[in-house]
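For this view, one protein chain was removed and the others were kept in their places.
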Amino acid sequence: MAEMVIGPGEESFGVPNGKLGMWTFLVMDAMTFAGFLAGYARLRWKDPLIEGTAWPNPYETFGVFGIQLTALNTFILVCSSVTMVHALAEVMRGNMKRAENWLLFTIIGGLIFLGIQGFEWTHLILDVWPYLFDPTHSVDYNLNFAATFFALTGFHGGHVSVGVIYNLVCYLAIRRGKLTADDGDFIEVAGLYWHFVDLIWILVFTFVYLI
Amino acid sequence: MNLANLPGFLAPLGKDSEKSLLTYLLEWAYTTDAKRIGVMYILFAAVCGVIGMILSIMIRAELATPGLDLMTDDLYMTLPGMHASAMIFFFIIPMYAGFANLIMPIQCGAPDMAFPRLNNAAFWLLPPAAIFAFSSYIVSTAPQFGWTAYPPLSNSVYSPQLGADLWLVGLIIVGTSSTMGAVNFLSTAFNMRCKGMTLFQLPLFTWAVIVMSFLVLASTPVLTSALIMLNLERLFPETFYFFAPEGGGDPILYQHLFWFYSHPAVYIMILPGFGMVSEIFQTFSRKPIFGYHVMVWSMVGIAVLGFIVWAHHMFTSGIGLYVRMAFMFLTMLIAVPTGIKIFSWLGTLWGGSLSFKTPMLFALGFLAMFTIGGLSGVVLASAAVDTQLHDTYYVVAHIHYVLVAGSVMTLFAGWYYWWPKATGRMYNERLGQIHFWGTTVFLNVTFFVQHYLGVQGMPRRYADYDPDFALGNLISSYGSFALAAVQIVFFINMFISFRSGERVGDNPWKDGTSLEWTIASPPDHHQFHHPPEWIPVERHHGDHHAPAAAE
Amino acid sequence: MAHKEAKWVANDILHLQYMVIWAVLLVLTVVEVIIPEPSLVGLEAFPRTFVILSLIGLALTKTILVAGYYMHLIGEKPAVIPIACAPFLFSVFLTIGLFPYY
Partner (left out) sequence: MISKRSNRLTKATLFMGVALAALLVPLIAMAIPGTGDMISIHSPAGREISDLYNLISKICLVILVIVEVVLFTAIFKFRRRSDDEMPAQIHGNLNIEIGWTVAAAIVQVYIGWVTIDVMSRTDKMPETEMTVEAIAYQWGWQFRYPDHGGMLSDDLVVPAHKNIKLEITSRDVIHSIFIPQLGVKMDAVPGRFNYWWFNADGPVNQVLADGYERVDVTTEKRVTTRPELKSKFQWLYGENTFNGRDTKVKGLEDRVTYMAQSRKVEEVSPYAKYAAVEYDGMCTEICGKGHWNMYFRTVAMTQSSFEEWVQDMQSGSGEVSGEAVYSAKCSSCHGADGAGSPPTFPPLIGTEWMNEDKKNEHIEVVLMGSKASTLLGDTTIAGVTYTGVMQPWGEVLNDAEVAAVVNHERNSWGNSGGEVDEKMVADARKALGLPPFPAGGAAPVPDSELMAEGENLYAACASCHGNDGKGLTRVPNLAGNTTLLSDVKATIGILVNGQDKPNWPGKKTAIGASLTDRQLSALLTYMRKSWGNDASAVTPSEVSRLRDEVKQ
């Protein structure tokens, strides 16, 4: 009896199972962010006349240096997206050594992003919004500016750390030779997730930092 | 009943699991076989259904007579919320996921689901979520804010109890588990169909599961984000003011996010039911479905329209007049695809040769009473009338007609229909009919009365009411006790049948035309020894009795 | 498996393509940073609606670029593309519905 391998059937869309599964997962994840961003949009549309609900201008709150630092952060994440794509191209071409290095750059890019994000959080919590931990301070603008900032960047940060671990697993698998050249699908799916995280950051960066 | 002679996929795989029950159960726990995971979903959902039913009996017992005689309002206020969450999140949706796991891969001609281990993980998220949610009764007072959990009642100031946190975490985990299931169903349906089984040859139940999965994928995460926001606000009240007006937040935002999930969720809870009923009508009227393509596209229509009507749950929350008019008009349009489906079922029955086995009885009962639920929905949809009927017992009557006479009746129909296929044994027909007539009669006694209570102005979620409504509540309570009693007949029937029901062949209903009726019942571990080859045929009954399963 | 035959054609062209997309993304990011605070490059402030619309437009173009080239949606089978675009549709429904019309 031929062993039934659990792979795409004859009538499949020609897409490997993993990719289809990852894309449907990304639909779900994108909707979670849609929930947060829609909440952010609604909280921001409060009419500013009611005292205490005026939304501050991000440039003043984060400071020009803060915005430029985050722009650098976005650029780093885009670079790690590029290195991921190169890693995939190398796997497709077959020389795993180069793919391994590209994947290492991707992981390093992710870690740098998390580092800068962590630095920014501590800076914001300690210096810009001391009211979070000591009630004597207070801020005249809408408290939800900080709330939505932490929710959106925190949730995205969680996704980036999961992505770094995911890439680390791929990297170790390649180093140990578990993943060979014809396991391109595995890396491609990891790449999909990483690009999705970068894509979401582009939107979050625009809404939280720039508008 | 020793383990060795359990048939088909129920049979123990390993040698040692034949001897010891524990290893046999562990084998089930680690299984990646979709059919076994389906059975586990169904058993888990049945247990939670019983819990939900007990909670509903406590509610009706208290409401039987005016006056707080059985319990304090402290306990009573937890019951509506926990009854609803037990039934919605732990009974109906997992039960549909169970039948989908059991039947859909076979109907697609796939050997198993696309991601077997993810399938197992998705199931094993459910029991912890249920423990989280129901333990709120033991740990501290359960949440007293209904299953909708509107802030500021649900924030840390007005429901400080730990039970509320537990319930919220339980719900987030259930949401994740059902999205994991949805990813699996979509990948299987899109990618693992056997030769010849194009998208428009798929049986309607599989189509219903596809549309349900898409609804789950796009709506459940919005509930997860709303619950995460609520949890953040509960844990760090000085930092997060999403829904707290004093910090610039807006309680209506939570309602929007919640109902953006919950309206597609009610379609998640009915669409697989539509799929099951379409299958049953074809088999028991020996006639293909009336207008296959119209049925598929009306399901897709319901799903897409389901996303743009959510604010009809919030007509009285103070949203703008033109917003209400817009959402009211869209809600009116969503009744059209449902109407098409009901008329198409009538078209299927018309001119068929109907045999009244129990699944068919339940399906007909569904069709007769779901129409009442659908029409009371149309009455509620018109915003002007809704201002008088919102949050009264008219809404409770509509909910229960659509869910009990809708989803639960289809679940019973599906259960009786696929029971012989899943266990290889026939249930007792007489007990099945007693169960059907009991459920139908007492269901109407319980819930039709509530239409009048609602019109008279009796609000929802009340521990005690004005004695004007005493008679209606008395009738409704007696009806609900009898409804609960009748379900015992169902469980007896199933226990007897599993132990000593007479064995059935591959096609017990002799008219099943989809792929699951071509393989042994119960199917073996790998149900298709060779990839099956579906001959695209207009699914005729009669001359082309069973599709050729290439040996 | 059927999918393997589609070897990646002429990989070196791909490399160049990725680099071009990377450069475009970099430029767009820099432009995005300047628009809300044009004083960085000595221009005076743009009108508020222009800032918002252009920022959202730029963000969407970057999203489409990343999704198209880096997630290989360009050469992808047609079935995956509606799945990929579904969240945009639903989030537009949600955001419009959420507008506080009062």
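In order of appearance the chains are A, B and C, and numbering begins at 1 in each one.
To be clear about the criterion, a residue touches a chain if its C-beta (ideal position, glycine included) is under 8 Å from a C-beta of that chain, and two chains touch if they have at least 3 such contacts.
A quick note: this is a predicted structure, and the numbers were derived from the prediction, not measured.
Interface note: of B:V378, B:I434 or B:A520, the residue touching the hidden chain in the full complex is B:V378.
When the missing chain is restored to the complex, the residue among B:T31, B:N119 or B:S285 that touches it is B:S285.
Listed residues B:F145, B:F214 or B:F274: the one in touch with the omitted chain is B:F145.
When the omitted chain is restored, the residue from B:T32, B:S135 or B:S317 that touches it is B:S317.
From the options B:K19, B:K195 or B:R461, the residue with contact to the chain not on display is B:R461.
Although one chain is hidden here, its contacts on subunit B can still be listed: residues 65-68, 72-74, 77, 80, 144-146, 148, 150, 152-153, 157-161, 245-246, 249-252, 285-294, 316-318, 321, 324-325, 328-329, 332-333, 335-336, 339-340, 342-344, 346-347, 349-356, 364, 367-368, 371-372, 375-376, 378-379, 382-385, 387-392, 448, 451-452, 455-457, 459-468, 470-472, 474, 538, 540-542.
Assume only the chains that are shown with their structure count from here on.
Viewed as a network of touching protein chains, the structure reduces to a complete graph with every chain in contact with every other. Centre-to-centre separation of subunit A and subunit B, using mean CA positions: 34 Å.
Multi-chain contact residues of subunit C (touching two or more other chains) are listed as 79, 86-87, 90, 94, 98, 100. Subunit B has residues 190, 217-218, 222, 250, 253, 256-257, 260 in contact with two or more other chains. Those residues of subunit C lying in contact with subunit A across their complex are 1-4, 7-8, 11, 14-15, 18-19, 21-22, 25-26, 29-30, 32-33, 35-37, 40, 51-52, 55-56, 58-59, 62-63, 66-67, 69-72, 76-77, 79-80, 83-84, 86-87, 90-91, 94-95, 98-100.
If you check the complex, the residues on subunit A that touch subunit C are 7-8, 13-16, 19-20, 23-24, 26-27, 30-31, 34-35, 37-39, 41-42, 45-46, 58-59, 64, 67-68, 71, 74-75, 78-79, 81-82, 84-86, 89, 92-93, 182, 185, 188, 191-192, 195-196, 198-199, 202-203, 205-207, 210-211.
The touching residues of subunit B, when paired with subunit A in their complex, are 108-112, 114-116, 118, 179, 182-184, 186-187, 190-199, 213, 217-226, 228-229, 232-233, 238-242, 246-250, 253, 256-257, 260, 526, 528-531.
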